[in-house]
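Excluded from the complex is one protein chain; the other protein chains are retained at their positions.
In this document, chain identifiers A and B correspond to the written order of the chains, with residue numbering beginning at 1 in each.
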Amino acid sequence: MIKTENITKDFNKGMRDEVTAVKDVSIEINKGDFAVLKGPSGSGKTTLLSLIGCMSRPTSGRVLVENRDVSRLPERFMTKVRRNTFGFIFQQFHLIKGLTVSDNVMLPLYPTDITPSELRKRAEDILNTLGMSDRKKFQVQKLSGGEQQRTAIARALINNPAIILADEPTAHLDTHLSEEFLSIMRNLQQQGKTIVIATHDPLVYEKEYVNLYIEMRDGMVRGAGRKH
Amino acid sequence: MFLHPGIIALTLGSVIVLLLVFFASALGIKIIRRWDIKSSSEEQLMLERKTYLVSTLVQYALLFEVVSIFLFIYTAEDIHTLLAGAMCATGSLNANPFGFPALYAKIAVFFTAASWIAVNHLDNKAEDYPLIKMKYKLLLAALVLLITEFILQFLYFLKIEPDVITSCCGVMFSEKGKGIASSLASFPPLPAMILFYSLFAVTTATGAAAYKQQRKPFTYLLSIFTFMFFIFSIAAIISFISLYFYQLPTHHCPFDILQKEYYYIGYPLYAFLFAGSFLGIMAGVVERFKKIPSMNRIIPAAQKRWALYSIIFLTIFTLIASAPIILLPFRLY
Partner (left out) sequence: MAINKHKNILDYTLQSLLRRKFKNTGIILVFTFIIFAVSSIILLSYSLKKEAGMLLKYSPEIIVQKILAGRHELISTKIKNEIMGIPGVSKVEPRYWGYYYDSGVRANYTIIGIGVSGIENNRLIKGRMPSANEKNAAAIGREIADARIIKKDIGDSLNLQNSEGRWMEFKIVGIFESDSEILTADLIIISESAFKSLVGMPEDTATDLAVRVANETEIPTAARKIKELFPYSRPILRDEVIRTYDAVFGWRSGLILAMFAGALAAFIILAWDKATGLSAEEKQEIGILKAIGWETSDILEMKFWEGLVISLTSFMCGLILAYLHIFLLDGFLFAPALKGWSVIYPHFNLAPFIDFYQIAILMAITVLPYIASTIIPSWKASITDPDTVMRG
């Protein structure tokens, strides 16, 4: 499903403040995996996640998504791959204030040629399954933390992605909400989606259904293990 | 040169377009020199992002150019009252040798900018951007044309002097007016009509062939015929189409149909003619890009679409042009 071959990502290359965020990383994530990128902050998890998710291009090495090399694609096509394949959940949710729940959920598909009515229907279906249908007309800043998170999940699902990438999703949640989040993810995995979570929260990586661990430190993979 | 709101607007507009394209060309030169699709350096990423800026600049420039063409014709129409002997825009444009060349330059810039956008559109569909260098060379050509247009337009307005009453002598007898040809040389209507409709038939037939099979002789022929049809349609408008619109046997002005008195019929008429001809010509022009591996599926799809729209647009144009001949009571023969 996703494979990286010796990818390295430098920032500010050639300048005094050059940083190598990810160095020589080769990993493989299969369809249906529940993978965890584990490591302290600054270990390169987030950068690796953005490389996998076609948000940025590696300085060297290759990224293969569904056997297609995306590491040299121009932005225009990278975006297409990203929009068709991935759903993102960010640490701070990154919802747009002032918009309603359903508008936020529909955002990723605005620049596609979907009809407004179909888009609305899709958003409603997803919000229904997440138990958010009575909140769809609410402005997002008026929601509780858990509701904001479910909105963020709904937005990640609107394009029906094969892979869900989450960056420190439980950092701002209490235990109860974290558990709720994980159970939603588990559900999605059981429906056949691939889940990749970057985290240093034991609550996440100690879950029994996590079957792939990738441990990072200083931009490099320190260990990887697969559970069957 | 005199201060007239239309002239101020046109000069300002041209300066803006020139600045936009000048800036785009400067970026273009950098892209021609440094572009390397295989590199993942930050510089390449930045260049890639600059291509967005260039295409935005050119798109806006094209939009402004369309406005500018009509504004130019309208201004010529508006100032004809200032020039002794000029009966309509044609007269104003003939007032000095720069008028018509400036208009032709504008049309040339319009077509160049439009073809740039068409090529850009195709190029953006292929993952390796195969036409990028060629595209930016075309942009430099557009810049040269645009500078030419700017100079011609500036000279045209600079050399125009309104014929007004001066205090020393009241009358000039408007004799000067005879020097300004107020009409364009025109074909005799009947042969022009026969030629116009036969050319239309041939062009649409080739278009249909190119639509069915996007192969070499058809696409090239479509290009040639639509180009001929474009030139000849302009001649036909002057020769006989305008006469039927005006219901006058001698008024050959191709610009008056843009006026309110004729229900602005000139706008759809020229819009469909320009769009239809442009797409037809482009269908053949892009034929040679088929050789490029990443383009070999994109090009025929575009040609098919363009050929179809070309036929449709040119048919609508011909219908509009023929409407007064069929529906209105005026008869030339």
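Here, a contact is a pair of C-beta atoms (placed from the backbone, for glycine too) under 8 Å apart; a residue touches a chain by one contact, two chains touch by 3 or more.
All values reported here derive from a predicted model rather than from experimental measurement.
Colleague: For the chain left off this view, which of A:D10, A:E147, A:D167 or A:D201 is in contact with it?
Modeller: With A:D10, A:E147, A:D167 or A:D201 as choices, the missing chain is touched by A:D167.
Colleague: Kindly state which of the options A:R76, A:H172, A:R186 or A:R217 is in contact with the chain not pictured.
Modeller: Hidden-chain contact among the options goes to A:R76.
Colleague: Kindly state which of the options A:N12, A:S26, A:T112 or A:N187 is in contact with the chain not pictured.
Modeller: If we include the chain that is not displayed, A:T112 is the one touching it.
Colleague: For the chain left out of this view, which of A:K13, A:K31, A:H94 or A:R222 touches it?
Modeller: Within the whole complex, the residue contacting the unshown chain is A:H94.
Colleague: For chain B, which positions touch the chain that isn't shown here?
Modeller: 2-10, 12-13, 16, 19-20, 49, 52-53, 56-57, 60, 64, 67-68, 70-71, 74-75, 77-79, 81-84, 162-165, 169-175, 177, 260, 264
Colleague: Footprint of the hidden chain on chain A, which residues?
Modeller: Where chain A meets the chain not shown: residues 46-47, 49-50, 55-56, 75-76, 79-80, 82-83, 88, 90-92, 94, 96-99, 103, 107-116, 119, 155, 159, 167.
Note that in this section only the chains that are shown with their structure count from here on.
Colleague: Averaging over Cα atoms per chain, report the distance between chain A and chain B in Å.
Modeller: 49
Colleague: Okay, in this complex, where on chain A does chain B touch?
Modeller: Counting only chain A, the residues touching chain B are 13, 57-60, 71-77.
Colleague: Okay, in this complex, where on chain B does chain A touch?
Modeller: Listed in rising order, the residues are 37-38, 40-42, 45, 48-49, 124, 127, 129.
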